[in-house]
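Removed: one protein chain of the complex. Kept in place: all other protein chains.
In order of appearance the chains are A and B, and numbering begins at 1 in each one.
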Amino acid sequence: MSARADRPTPGWLAAIPAAWLAVFFLVPFAIMLGVSFAHRVPGGFYEPGFELDSYARFLSPFFGRILLTSVALSAGAAAICVALAFPFTVILARMGGRAQTLVLVALLAVLSLSEVIIGFSLSTLLSKTAGVGNFFAWLGLIEESRAYTPSLFALMTGLCYLALPYAVLVLYPPVSRLDPELGEAARIMGATPLRAFWTVTVPMLRAPLFGAAILVFVFTLGVYLLPQVLGQPAHWTLSVHITDQAIFQSNLPFAAAMAVLLLLVSLAMVGITLLLGRAR
Amino acid sequence: MTELSLHGLTKRFGSFTAVDGVSIDIPDGSFVCLLGPSGCGKTTLLRLLAGLEEPSAGRISVDGEDVTGTPAHLRGFGMVFQSLALFPHLTVAENVAYPLSIRGTPRDECRRRADELLSLVQLEGMGGRRIHQLSGGQRQRVAIARGLAIEPRLFLLDEPLSALDANLREHMQVELRQLQQRLGVTTVVVTHDQKEALTMADIVIVMDKGRVQQVGAPMEVYRDPANAFVAGFIGTSNLLPCELGEGEITVSGRRIALDPGDRVKARPGEAVLSVRPEDIRLSADGLPGKISFVRDLGESVQVLVEHEGHEITALYAPGARPEVAVGETVGVEFVPGTRVVLPA
Partner (left out) sequence: MSRKLQAAYILVILAALAAPIVVVAGVSLNAEQALLFPPPEMSLRWYGALFSSPDWLVPLRNSLVIAAVSALLAVLVALPLALHVWSRGGLLSRALYTLGVAPFMLPPVISALGFLVFWVTIGMYGQMAATIVSHGVFLVTLPVVTLSLGLGAMDPALVEAARTMGATRGQVMRTVILPLLLPYIVSGYAFAFVLSLNEYIIAYMVAGFTVETLPIKIFNSLRYGYTPIMAVVAVLFVALAVAVFGLIGRFGNLPRLLGAERVEER
């Protein structure tokens, strides 16, 4: 209906969230954009100006390595998470209401956990004195307990731990809306369950799967603590460097320029997801 | 004295005209059915009456008072929605008393009135229940009681019985009509079910493509349709192309003299002959046709006859069943005085 005689809310209601989000969300981004072009004053903050010095630093091999590290880590985590999460979600969506609720509670609880707590828990789990090393030694698999952190393996485990619940919850709506009769129809026409899964379920969910991979990618791009807790300095991501520059090097213009770059990458990724969603 | 009167009422959504220049006067205390196929504009017309849509043109007046610009909450009408729209967070009694409590009626008065209304719809003692604890028919009654709570000037119902199964629906049709007669409230019901309209209404308004096709008493609309659409929509009609001449019509090259009881609505020339199945006789004379199917329904027998690409339906009482078999050739005759000649 194009014209309802009256609507349940007055028009001015929109002004409250619009003003709030404009002041506290859009303005900070605008300031950040401004700062990224500002002139750095060593030892202090910055002074207003327009120069591309901060952006020029992107062209160094050092920075290229950071960007590559970030992208590679996130892409790896996205691939692993979606591969693990997809069958998990399909099975989950077929479970009874009560069991589904229980699993969802567990996932939400893990998802809400601070990166700090996840980092700390995993570093404990992978440590020499309290972790799986003890367990393996006790089993006799290894001579003596050892630590598995910091390492690339530990960092990747952390990223997947962080993002797996997220991937499941992103996949959950489209998977649970899939008509179960489609798979059943394939079965009646002679497909084995596995074949029905590959020939019906997977192709129908291609777009949501790709979308989930991109969202996990963006999600893990923002990871800041895990590379410091579980990884080695070589694994420091763009997010770590942004914080490092902003807080410890007091180079706000450079931090802002990196954040703007990260923002553009993220927006492009989210844009692709939205386009995919529309194309369906 | 009091009446509902619509004048040139029109509603456009963009380039689509949902309701197109409707003008009707409805006397006080009438039970009106708005009847038509889906998309004919009947629900939009009802929403215009309720004030839930703003008309693009035209006027609505009640008791001579122009209410066209009056917002929905100030019109003082009662309405039952297709989904019933009962409030899930309120009890049955709170639902029924909602229009009263919103007007600041004291709590005791609300309770007394809710009891009264619930007994009116035979739901005594159910006031404390939750909506989800009720059956479909009970919910229906709660919605009706709620719509009547403020003794509305006008009672509007949008496909109110469509969610019920066939038996319950027929029962509720009778109950709703009896209730309306007892209270004397002017009532407008939207329905796509012509049987429902014929059961309940004083006045049937047949709509198609946003326009009123015919207004009349149920039997008038049934017996004397204004055009081929009404004849085809209300009940079953056999519609055959014909040529109208002086006191006679020509069907498939065969001349049939008209009787003074036949109704002629068309101008001489091309026209449509409309005859009800119960007014068809099969004999040796008449239009030649071939029996294509015999449908024995127990309470009646339908015989389908194929005549030059048209399917003609004849209806018989079980005792009067003609001795015919599929494939046989018969003659089709129209009982004089029942024939209606409509514009092509």
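To be clear about the criterion, contacts are C-beta pairs under 8 Å (C-beta built on N, C-alpha and C of every residue); 3 or more make two chains touch, one makes a residue touch a chain.
Bear in mind that the values here come from a model prediction, so they are computed numbers and not experimental data.
Colleague: Touched by the hidden chain, which of the shown chains?
Modeller: In the entire complex, chains touched by the missing one are A, B.
Colleague: In the complete assembly, which of A:P61, A:G96 or A:G140 touches the absent chain?
Modeller: A:G96
Colleague: With the full complex in mind, choose from A:V41, A:L68 or A:I117 the residue touching the hidden chain.
Modeller: Going through A:V41, A:L68 or A:I117 one by one, A:I117 is the residue touching the chain not shown.
Colleague: If you put the missing chain back, which residues of chain B would it touch?
Modeller: Residues touching the hidden chain, for chain B, are 50-52, 71-79, 81-85, 87-89, 98-99, 102-103, 146, 149-150, 156.
Colleague: Where does chain A touch the missing chain, residue by residue?
Modeller: Residues of chain A in contact with the hidden chain: 6-11, 13-14, 16-18, 20-21, 24-29, 31-32, 35, 45, 84, 87-88, 91-93, 96-98, 100-110, 112-125, 127, 129-131, 134, 161, 164-165, 169, 172-173, 176-177, 180, 193-194, 197, 215, 218-219, 221-222, 224-225, 229, 239, 242-243, 246-247, 252, 255-256, 259, 262-263, 266-267, 270.
What we mean here is this: only the chains that are shown with their structure count from here on.
Colleague: So how far apart, in whole Å, are chain A and chain B when each is placed at the average of its C-alpha atoms?
Modeller: Inter-chain centre distance comes to 58 Å.
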